[in-house]
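The complex appears here minus one protein chain, its other protein chains still in place.
What follows is chain A.
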Amino acid sequence: MDMSQYKALFLSESREYLRTIAEQVVALEQSPGERSAVDALFRGAHSLKGMAASMEYGDVVVVAHSMEDLMARVRDGAVPFDAGVADLLLEGVDLIDVLLQDVEQERPSTLPTGDYAQRLAIYTPAPPKAAPADQAETQVSAVEAVPSPAPTTPAAAADIAPPPAAEAEKAKEPAGEAGGTVRVKTELLDHLINLTGELVTNKQRLLTIAGELASPALNDAISETAKLLRSLHDEVMKVRLMPFEAISDRFQRSVRSVAKKSGKEIHFELTGREIGLDRGMLEQLVDPLNHILRNAVDHGIEESGERERGGKPARGTVRLAVTRDRDRIQITVRDDGRGMEPATMIAAAIAKGILTPEEGELLSPRQALMLSCIPGFSTAKEVTDISGRGVGMDAVNAAIQKLGGTLGIESEPGVGTTITLRLPLTIAIIHALVVQVGQVKAAIPVNAVQRTVELSRRQIETMGKRQMFQLDDEAIPLLSLNRVLGLPLGRFPDGILPLFVTEARGRRVGIVVDRLLGQHELFVKQLGRPLSKMAGVAGGATLGDGEIVAILDLAGLL
């Protein structure tokens, strides 16, 4: 029998079982006696084993079989469901996940399963009270927001989004066969988005032509088309939305594992798992959020002794919340740890040679906290130990900016830190400021633009080698985009310099251009190789008049 025809189905169903298993493990840690979760775990491992045996994937069979046996012992009461069992099961999930990737890539197994099966076979629970200090019990719990309603549009339901834990039983039956829903290939969805994007671009072109013709009738027709396009765009975008929960189980697990490693007691809360995000964005949020959460646990939350001395509960709390505010998504990670001290951050940056002491004095507390997002600052070990945060925050910030979002840090020493990510609902269509530099036009996503200014030459002050201007009582350095891009410098015969203000390396900068051409709605196209390798260019787009613009990634450029 030719089994290759079943491979895709095997992979997708196996992954659904893995998700179910991981969810049930977390559910059981919170209510260990839950009989239905024990049964579901057993069945998940059993079904995985049976499927893998049919495909003759021996390694998967071995791992799944030992998980099944361990769960049978739990079910029969021979072994209690404790943290040790949870760890072993989650380890098994990770092992199989890697094995499935190998299967998918059609490469020989890259991961030896080692003594995994043996460790499960001989597992006996640790005697109570005898736990060594570094194995402090970790409690991870998830507080649910209002139970999520099922996706309302048929197309959204067609997504392979995993169901909420409470509906884990239904995960047994892959979505797609129930009445009223269909499975749709993601390429087809992407194609629909593409076409809609092209229509938006074409509308801009019609607007340009209508402007030249000055025909009221044509204008009316176009504005009606624009409305329809907006609804079409909104509907198509909904299809791309997947609930946040598609990635959230990974966070529970990473918080759990970091807490365990660092010997801290953490209470983890997650709200808003039902909020829909652009599927393209979800994947790209996994690493940044993992980073932020790891920092919060590892550097933010204090040891329990230190916490108690400070009058805090021994157990630290980390909250991950996803909310939607009309057309923006907000994700916050809040910890009740030691917080960050702006003065310490500035001192560290000066010590690293990133700032001069004079520059340090000019920074507001908010700007001082953003120093952690500067490359070079965050990698310094001694700094993270003092500041309590910062590992890889530059990478996190860059990733969020690339998604058209912003990152904000608020912190109160001794009370905790909140990191807020604000993201657009979609990454396919953006609002951008289009500027003229030399012979070319460039677009800057509006999330990166704080404001635009037309500056008279007289307002420019020279401080040392730098040219600055005053804005809201803050001295802001000026940079020429022409110079950054290696283009001839602008002349400004009327003495007025057009510029926009953005934030780079934690502080505001005025970027001077030849002309500000206004705000446009752009449909972002990813660049192919080798252009995609260019630092500072996030993508391309076509303007209404057919002209091509590069969309600049200022974080990568400056």
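In this section, a contact is a pair of C-beta atoms (placed from the backbone, for glycine too) under 8 Å apart; a residue touches a chain by one contact, two chains touch by 3 or more; residues count from 1.
Keep this in mind: contacts and distances are computed from a predicted model.
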{"item": "Undepicted complex member, UniProt protein name, chosen from \"Quinol oxidase subunit 3\", \"Cobalt ECF transporter T component CbiQ\", \"Response regulator\" or \"Phosphonate transport system permease protein\"", "value": "\"Response regulator\""}
{"item": "Of A:19, A:49, A:294 or A:505, the residue in touch with the unshown chain", "value": "A:49"}
{"item": "Residue among A:9, A:78, A:121 or A:195 touching the omitted chain", "value": "A:9"}
{"item": "Where the missing chain touches chain A, by residue", "value": "1, 6, 9-10, 13, 39-40, 42-43, 46-47, 49-51, 53-54, 56, 65, 68-69, 72, 169, 172-174, 177"}
